[in-house]
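Only one protein chain is missing; all other protein chains are in place.
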Amino acid sequence: MKTMLGNMKTRTNLVTYLVVIAAFVLMQVFNSLGMLSSSQRGYLVPVCVYISLAVSLNLLVGVCGELSLGHAGFMGIGAFTGVVVAAVLKDAVAGDAVRLVLAMIAGGFTAGVMGFLIGIPVLRLRGDYLAIVTLAFGEIMKNIIGNTYAGIDGEGFHMAISTSKMKLGEGGKYIISGPLGATGVEKIATFTMGFVLVMFTLFVVLNLINSKEGRAIKAVRDNRIAAESVGINVTAFRMKAFVVSAFLAGMAGALFGLNYSSMTASKFNFNTSINILVFVVLGGMGNILGSVISAAVLYILPEAMRGLEDFRMIIYAVVLILVMLFTWSPKFKDAVSVAGDKIKGIFRKKKEVGSNE
Amino acid sequence: MNEYSKKMLKVPTYNLLREQDKDKLPVLDVRNLGIDFGGLTAVDSFNITIGPTEISGLIGPNGAGKTTIFNLLTSVYQPTRGSILINGIDTKGMTTHKVNKLGIARTFQNIRLFTDMSALDNVKVGLHNEIKCPFLCSMFHLPPYQKAEAAATRRAMELLDFMGLADVAGQKAGSLPYGVQRRLEIVRALATNPSIILLDEPAAGMNPSETTELMHQIRRIRDTFHIAIFLIEHDMNLVMNVCEAIAVVNYGRIIAKGTPEEIRQDPAVIEAYLGREEGNA
Amino acid sequence: MQILQYLINGISIGAVYAIIALGYTMVYGIAKMLNFAHGDVIMVGAYISFCVTNYLGLPSIVSVAAAVAVCTLLGIVIEGLAYKPLRGTSSLAVLITAIGVSYFLQNAAQLIWSSSPKNFTSIVTMEPISLMDGQLVITGEVLVTVAASIVVMLGLTLFTGKTRTGKAMRAVSEDRDAAQLMGINVNQTISTTFAIGSALAAVAGVLLCSTVPTLMPTTGSMPGIRAFTAAVFGGIGSIPGAMLGGILLGIIETLSKAYLSTQFSDAIVFSVLIIILLVKPAGLLGKQVQEKV
Partner (left out) sequence: MKKFIALLLAAMMVMSMFAGCQSGSEQTATTAAQDQPTGEQAAADTGAAVKIGLTGPLTGGNSEYGLAVRGGMEIAVEEINAKGGLQIEFKAEDDEADGSDKAVSAYNTLKDWGMQIFAGAVTTGSALAIAAETVNDQIFMLTPSASAEDVALTGSNIYQMCFTDPNQGASAAELMSQKWPDATIGVIYDSSDPYSTGIAEGFLAKAEELGLNVAVDDAAFTADNKADLSTQVTQCKDAGCDMVFLPFYYTEAAQVLTYANTVDYHPTFFGCDGMDGILNVEGFDTTLAEGLVLMTPFDANATDEATVSFVTKYKENNDGKVPNQFAADGYDVIYALYNACVAAGIDGSTSAADACALLQEQFSTMTVDGLTGKGMTWDENGMISKAPAAVVVTDGIYVPIS
């Protein structure tokens, strides 16, 4: 029994990895055969980014049971750090791939440190109060990044929070210029790196869930007081999950930032945080494979509905509501199980009839 | 005569320490404990000393403040007055998880298992602090972690087996029968390697044969692990049979302390508590 | 003198936040859900009022009544179709549905009323009060909004405290299962809450647009989030808390713009919020609930 349980866990994890690998290989094959259109090729990297974001948020929301509405804030920190690091290292580091990895690590690190710093005060709060504080944090980050100026010139790297304080020397180049955001970013992100990021995120999150830390985190979610009574330091675990989640979001942000030539702070707003949350909830709380699939599907869905033109977003909204109702409504679940029982019932009757004969 | 001893004089001054524990440091030493909720005094002047391998009981009518006392002992509530020493260390200002590390573990009146996890995992959560391995090591499942994890699984199975729960190790805790859940909570508490374990109504909801078995198990726990047990229970049969010393509380104050025989004959207890039941009979 | 004018400006926008926050906090307190579509119901209310005044030429009081009627109906429909089926499941599921409803309302409004902004004609006809040779101006909108939010606050407090339905709401808010056992129709009580919340949203919409005349399909979303912040600020679920939180948020916002930095006023406002929550984790007037062990 015990070993079977262990096997089941590893089996679901294995399926998750396999699905991702299969999807990657399939896309690579399609791509090399020229079967993907420009727009489909364009989805590859952002889908990887959003999968990583959804999986890392699922660690917080699904596994820990902490509602965070500021995930895009960490993504934004990672994105802008990544862009700056990639620009600064342009001459110092030769290979684009190495530079990309360094930028992503730097993005993750900065986001993780930010997560830690705001985690110290914030994690004393619970439930909806934590939600509002993460929302506030996201807005603060957006506001600060939106007024940040950064650039490099002959003397090195400069950064300021207003244009008047920012004086670049001869041949200086702005990397981030306030509300205009990051411009002229060299696009070094690749689908392969996106795949690596997704695999890394899955590896970290799945391992964490299946380790003693994950067990403790789930215990805290299930019953905080009981967990404390057996010596689990609840705040420490929320902090660990928070920092890991922020770190992964920062990495994803860096990859995102380096996939486009420009990027504004307003991208990392409340709506983006909410979108990631939608991926998590729709994919199932704590269900990692669910997050992977729902992030991919829901990211592409509004794009795939471009043919609907002006009705696109309203239909997306309706689809979203309907899918929520179908997957969560107890009535619908009952209806499904009743129908299932009936079908089973029919088969059973037939069998009984058969055995009577 | 100081304040402390004056209060002690008001109640019978039986020593709850067993003979063999006399020279040893008491595992739990509570002095003059009290808590107010708003203006209401829920517990006041609560004193108790429990030796390292003693089984003691805490009884009293409903609403007497028994569970509140347990919550104070485990730092779920911070006391308004008085002090709690666990193995000689004052728990003032400590959080629940730190107090647990000092050596106190408990079960809950309304069972608080991790219902979505297997019984085995419930126990392994109890073993969390026993699996010594840094965060990154466990996050990346490095060999030292895997070794520690395997050891923890073995230990958890041993503990489950000890309480006769090895068969249900793989089942979801929430789906287990009530009596089994109560015993699982005890195993989980034991897993934290405590020096004293607090049982909050361990026999509630059990049938007589289960209760009898529980009595044996409580004694067996003490004898095997050499730890102290402090329990709240309404089942007088269990309390009188298993406890070596009993404290009776009413309105948040101790009204009697002593051996089961003494408690049985104490007029204050009979009046406040047992008296009513016997009067009915 | 300057500071007084800023204070009045702060109270002006704060009172608008307060009246939106009252709706938020009431729905949250009883239905225990973050209704992110609340801001968009406000927007619909403002559009209805605008249309009734500008297209039908009816007096503003009629337009407010029409907005209240339509929004109440809308609230009941939304609740019945999108929220009720999910009752008893994860509160996050309902949150996501609310976001879907919010998207829907915004896009529907764009299709119906187009995305070009409309300039809302204030329903307040009172002349502004000018003090100290025009150095200090109090507009009629400020007075009406403050008065309205106080009336709504007192009304809600009385309603939940004195009436049968109000008491049922409080019971549902305290313990849904127990309320059910006491014979309270929980579903109906929650629906009523939504109806009242949406009616309040209509009033809030009219007052929001009387203060800030630009009316667009996205008009409700940002004030909605601010008002949600205000509700948490004051202690979500607490009716006087929403009022206090709204006014304070407005004042902090205005003063930080006036004296600290206009660029960073968002960051300042939200930092103050975080600090307040750290000192008072359940908001200014919220109850700190101790978990029963």
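The letters A, B and C name the chains in turn, as written, and every chain counts its residues from 1.
The working rule: a contact is a pair of C-beta atoms (placed from the backbone, for glycine too) under 8 Å apart; a residue touches a chain by one contact, two chains touch by 3 or more.
Worth saying up front: this structure is predicted, and the values here are computed from it rather than measured.
Although one chain is omitted from the display, it touches the following shown chains in the full assembly: A, C. Listed residues C:Pro85, C:Gly100, C:Gly205 or C:Pro223: the one in touch with the omitted chain is C:Pro223. When the whole complex is considered, the residue among A:Val29, A:Leu117 or A:Val336 that touches the unshown chain is A:Val336. Summary of contacts with the chain left out: across A:Leu57, A:Ala103 or A:Val323, the touching residue is A:Val323.
Only one of the listed residues, A:Ala87, A:Ala254 or A:Leu282, touches the absent chain: A:Leu282. Those residues of subunit C that touch the chain absent from the view are 2, 5-6, 9, 12-13, 16, 50, 54, 106-107, 110, 114-121, 128, 130, 134, 137, 139, 141, 208, 212-218, 222-223, 226, 250, 253-254, 257-258, 261-263, 265-266, 269. By the touch rule set out above, subunit A reaches the unshown chain at residues 37-43, 46, 139, 143, 146-147, 163, 178-181, 183-184, 187, 256, 259-267, 282-284, 287, 290, 293-294, 296-298, 300-301, 303-307, 309-310, 312-313, 319, 323, 326-327, 333, 336.
Criterion: only the chains that are shown with their structure count from here on.
Chain closest to the overall centre, judged by the mean of its C-alpha atoms against the mean of all protein C-alpha atoms: A. Computed centre separation for the pair subunit B/subunit C is 49 angstrom, with centres defined by C-alpha atoms. Measuring from the averaged C-alpha position of subunit A to that of subunit C gives a distance of 31 Å.
Each of the following residues of subunit C touches two or more other chains: 293.
Each of residues 225 in subunit A touches at least two other chains.
Taken together, the subunit B residues at the contact with subunit A in this complex read 74, 76, 95-98, 100-101, 105-106, 108, 112-118, 120-121, 124-126, 128-129, 131, 133, 135, 138-141, 145, 149, 152-153, 157, 169-170, 188-189, 191-192. Contacts from subunit A toward subunit B in the complex involve residues 1-2, 4-5, 204, 207-208, 210-213, 215-216, 218-219, 222-223, 225-234, 240, 244.
Looking at the complex, you find that subunit A touches subunit C at residues 61, 67, 121-122, 124-126, 128-129, 131-133, 135-137, 139-140, 142-144, 147, 162, 224-225, 270, 274, 277-278, 281-282, 285, 310-311, 313-314, 316-318, 320-321, 324-325, 328-332.
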